[in-house]
Structures are given as C-alpha cells and as structure tokens.
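Some notes on the structure that comes next.
The complex is shown incomplete by one protein chain, all other protein chains being positioned as in the whole.
And now, chain A:
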Amino acid sequence: MGSGTSTRHHFAFQNAERAFKAAALIQRWYRRYMARLEMRRRCTWSIFQSIEYAGQQDQVKLHDFFSYLMDHFIPSSHNERDFLTRMFTEDRFAQDSEMEKCSDYESIEVPDSYTGPRLSFPLLPDHATALIEAFRLKQQLHARYVLNLLYETKKHLVQLPNINRVSTCYSEEITVCGDLHGQLDDLIFIFYKNGLPSPERSYVFNGDFVDRGKDSVEILMILFAFMLVYPKEFHLNRGNHEDHMVNLRYGFTKEVMNKYKIVSTMRCKTRQKSEKQMEEKGKANRKSSAQEPIPWFLPQSRSLPSSPLRLSSYKAHKTSRSSSIPCGGCLDRRELSRQVRSSVELELERCRQQAGLLVTRQKEEPSCSASEADSEAGELQKPTQEEWRQVVDILWSDPMAQEGCKANTIRGGGCYFGPDVTQQLLQKYNLQFLIRSHECKPEGYEFCHNRKVLTIFSASNYYEVGSNRGAYVKLGPALTPHIVQYQTNKVTNTLTMRQRISRVEESALRALREKLFAHSSDLLSEFKKHDADKVGLITLSDWAAAVESVLHLGLPWRMLRSQLVNSSADNMLEYKSWLKNLAKEQVSHENIQSSLLETLYRNRSNLETIFRIIDSDHSGFISLDEFRQTWKLLSSHMNIDITDDCICDLARSIDFNKDGHIDINEFLEAFRLVEKSCLEGDTSECPQATNAKDSGCNSPGAC
C-alpha cells in the first residue's frame, strides 16, 4: 500500500535518475574525447602542410641560390669553372642531342625474356589499356618503349597550343582530375570507377603527375599513351611539379634512376669518355660563341618531356574559352619559339574576337601576356623575368579568403589571390568558374570564392595512410560539378577513426621531431635566452615561444606540446636533456659530430637536389672532388659552418667505392630515419589489417 509502493517508486525513480545521469556522464566524456581527436587531426594536418610548404620554400631558395651563383660566383680555379659550366650550361641539354637521345630507342634491344607490354606506334587503345593492366601487375615497361613513347609524346606536345579547348556536347561528360603525385593506385581507381578514356569520355588531368609517390613513371606512361590515342579528348595540364628542379628534389628523378638502373650504369661507364669529349667541346665553345649559358633550371625550361611545354595548371572551365597562359620563352630554336608564340597569339585573338573584345592589343595585367610576347617575337630566346614570374604565378598560387593579391610567402612562389581577383578574371574572359589543384584537401576537394573556384586533388592518403581522401569532378553539358571521393588503401577501411588519426599523427610528429633535431643548435641558444639564471630549466610557455621563433612553422605548439615534451614537474623543462633525447631518436653515426649531423639533416633535401644536378649523367655516383665542391658552394651561400676537414672526415666515414666515387643513395640513406615498418598498401606487414578483400583492382574506400 502506501509506503511500500512509494518506496518502490522512489527506488525506481532513483534508478532511472541514476541511469540517466550515468548515460549523460558517459556522453559528456565521449564528446570531449572526440573533440580532442578532431583537434589532433587538424594539428596533424597543419604539421604536414607547413613542413611541405617549408620544403617548397627551400626549393625556391635553392633556385635563387643558383641564380645568384650564375650572376656572382667567380670560380677560383680551372676545376671550379668546369664544375660550374657543367652545372649551368645548356650543353648537356642541347636540343639536338636531347632529340638524339630520345630517338635512340631504336638501338635498344628488347630481349625475348621480356614479358611486359610491347608498344608499337601509332598507339591503339588496346596498348594503353594493356599498360594499365601490366602496371597493376607490377610489371615494368622496357626502357626502349619508354623512350619510344616519350619521343612520340614530345612530337605531339610540341605542336599543341598553350590553350586547349574541350567542349561538352549533348551527351558528353568531362572528368577533371587533380594531383596524382606518382600514386598509381589512385589513377587505376579513377579509371576503374569512372571508366576508361574514350571519345565519349573526356579527361583533363591538372598537373602534378609525378614526385613523392613511387609510380610516377607508370603514371606518365599511362597518361601519355591515352593522350596519343585520344588527342582530342584527353588533356594534360602542367603543374608546378612538371619541372626539372622540383623533380630532382621530390623524387621523380630518383625513381627513374632506380627503375632504369641498367641504363644509368651504362652511362657511368661511358662517363669518363664523355667527360673528355665535353672538355673538347667546352673548349671549342668557349672560343667560338659568346652565348650566355642558358639557365636550364628555370621552371619553364624543363619539364617532362623536355619540350617547351607550357600548359596551364588552372583549367578554367568553359562554355566558351579558357584563361590565357603566358607563352614562357622557348629555349629552343628560334623557329619553334616563333611558331609557338604566334599560335598563342592567334588563339587569344580568336578568343577575344569571340568575346567581342577589341582586337587591338593593349598592355594588360599579367594574366594576358600575348601582347608582351609578340612585342618580343623572334628576338629573345631567353624567357624574360616577367614571363618567368607569370609561369610561377600560374603554377604555384593559392586562393585565399581575403580580397586582393599578395605574395605567397609560405610556398615561396606565386601569390595568394582573393575572390575579387577571381571575379575579375572570370568576368573578363566570360568564364563560369575555375578548377585548379595544387593544394591537398582532407576531402579531396574544396570550393571557395563563392563556389567560383574548385580545388580538386586526386592523390588520396597523400601525407600518410589515412590522411585525406582523393576526388575527381565530372562536368556534364550544364557544367554542374559532380564530385566523387575515394580513399585507396585497404588498410584504412579496417581502422577505426581513432586508429587512423593516430597513425597519421605519429607520422607527422616524427617528421616534426626530425625538424626540431635539425635545428638543435639554434634551439639551444634560444632556450638559453629564456634561462637567464642558467638553471637549465625553462617554462613550457617559453619553450613554445622559442620553438616557434626558430622554426617559423606557425604551428599550435601548446596544443602539440604534450606529444613533443614528456610531462615535466611543475611546468618546467630541462631543455638540454630534451634536446639530447631528440638526437637519440634519429639514426646517427657515433663517429660523426652531432652538429654536423644536424646540419646534414637540415640541408638534406638541398644536398640531395644538388647532388643530382651534379650527377649530370644520372649514374648515381659523384666524385669525391665534386662532393667537396658541393659543400663549398652550399656553405658559402647558405652560411653553413663546416670546415673542409669535417667534410673529408665525413666522406671517409661513409663506405664508398674505392675508386673515389660516392654513391649518392648510399650517402643519403645513411642519414634517413628508420622507415616505418608498415608500408602503404602492404597488408601482410600491417598488424591492423584484417581480411582486406581484393576486388580485382582496389577496394575503393567508402565515399
């Protein structure tokens, strides 16, 4: 009755209340956990992005370094002069010998034992599809066919205008893809999911096909093959990675050398012979022409193939026309350059006429440079500063939220452009919107500037397995963009979000710790400034300030602190032991001075790039002398403090061939971090992968 039921009700009520509160508590805790995970994900992204862009800044600085050398360096010896001449002159890339080398494929024999695809020209669609299948099965295309394909591709590219037009008829669709960066899995997935290129299925690839990923060669082969098979429907635009200097740093050159080793070693043997020949030639040249060494390393002078390739990394979409691209000066024969330039003018004139603009040429702002080009028609072979800047602007710039236009200091090249600039451009040329690439986005794509600019990025898992999706965009007759996303790695499907974020985060932190180590000396002096009493301790707040002032990465250091610094008592950090621990983590040689090691790490990328430049015949070896000269050049311009003796000791401590040559790869490998044992896509080694199904091509990630 009375108290009995009420007690029962009371308990019931209490129980219900307790359950409610318990649930609320769990939810509260869980939401906080997820929020912190989200924050970690964003920070990780920032780390990768800022390190990537800092690397690009380095690239631009390196380029400036070479320009500076060209203008100011006075070689103090016969050796040095030769060294520089080899580095800087166009001799080794002389158009004639280049074409010769390419057409030399005929002399290369393909053994019967070769089971890979064989190409014959003119290419047929079957050849192109056979390439995809062969590469999917990890076969390698024989050097002869590679060279043959390059030769044919070059012939095709040379006669293309700067601006190409693709139109959507009633039933056609155009698919635009962004950066691929040597990630073959993504390309295969796109063709698998979206269909192979055909007369009814147009494709545009927005540059950055190579570097960073491990299958740049294969990607190029496939893309070039389809371009030759369907010249009207298959289009390639140039990205900032279609550039020799960038390739030297970011891995494409290395990949080519590794995959086509036999050709390289052959060259090494003939090297000494050709060195002698060069000397003769060099002497002859010096006597005859007063020709200035043409800077082969400028962005527009070299790309793959090495013809005057100037395509746009912006693919402005068209109902009628595309944005103009400056015709960067051609470094080849005058003939060719005039031809190409005039075709650009004609094209632009036609565009203008169609737009109802006045045909008389006026000096407009950089986006329309044909006027400048024709004013110099037939004169300079060398690209002007202005033209070079325009190309850099097109290939390196990023959109920003604010109005206006300012220098892109983070990347070191190009600019940031605002919605007003976009609006102006679109209005001027009567365009609907702009599709561009160049920036990695977590979802594979991003709209900005009131949906007038679309960034499309097709390399999934770009920074690390699980870091981002890739995407491509389809345009129908109405030009409404339809986006498809994917993530091509079997492993990502089996991981929870938490695990995915942890993996990516670990990778980012490792990269960041390496960077910190590379600046140990600077960090130490900065820490000391905060330690006036010389106690050996600084506050964690000072730590954050010091680190930012040395690295300039603009990262949220206080958010990252718990993962970079072991929790210390009462908020103070013993900075010397912290730095020591950082050093211990890196692979090191005990017999090498730690400050030297630090310098090596900091300049590793530059070093590698320079080495590869010196290694002009791509043999993989440089001489001890060249090695020393490299260091001298670097240290003089970049204020690196290393004595000659140190360099010699260093060289001696590394095993190199007794013939006085240094294997570049060996040298660089000695200073690499231990690679993570779980490789991308290799499920057998990865503990977290469980029954990853192979659906033929790839298991596409959830879209």
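Quick note on the criterion: contacts are C-beta pairs under 8 Å (C-beta built on N, C-alpha and C of every residue); 3 or more make two chains touch, one makes a residue touch a chain; residues count from 1.
Here, contacts and distances are computed from a predicted model.
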Protein that the absent chain corresponds to, by UniProt name, given "2-oxoisovalerate dehydrogenase subunit alpha", "Proteasome subunit beta type-5", "Sorting nexin-2" or "EF-hand domain-containing protein": "EF-hand domain-containing protein"
Hidden-chain contact residue, picked from the options A:E38, A:E133, A:E443 or A:D644: A:E38
Which of A:R498, A:K529 or A:K580 contacts the chain that the document leaves out: A:R498
Contact with the hidden chain (one of A:V60, A:M559 or A:L624): A:M559
Touch residues of chain A, complete complex, unshown partner: 15, 18-36, 38-39, 42-43, 46, 401-402, 496-498, 502, 541, 544, 556-559, 562
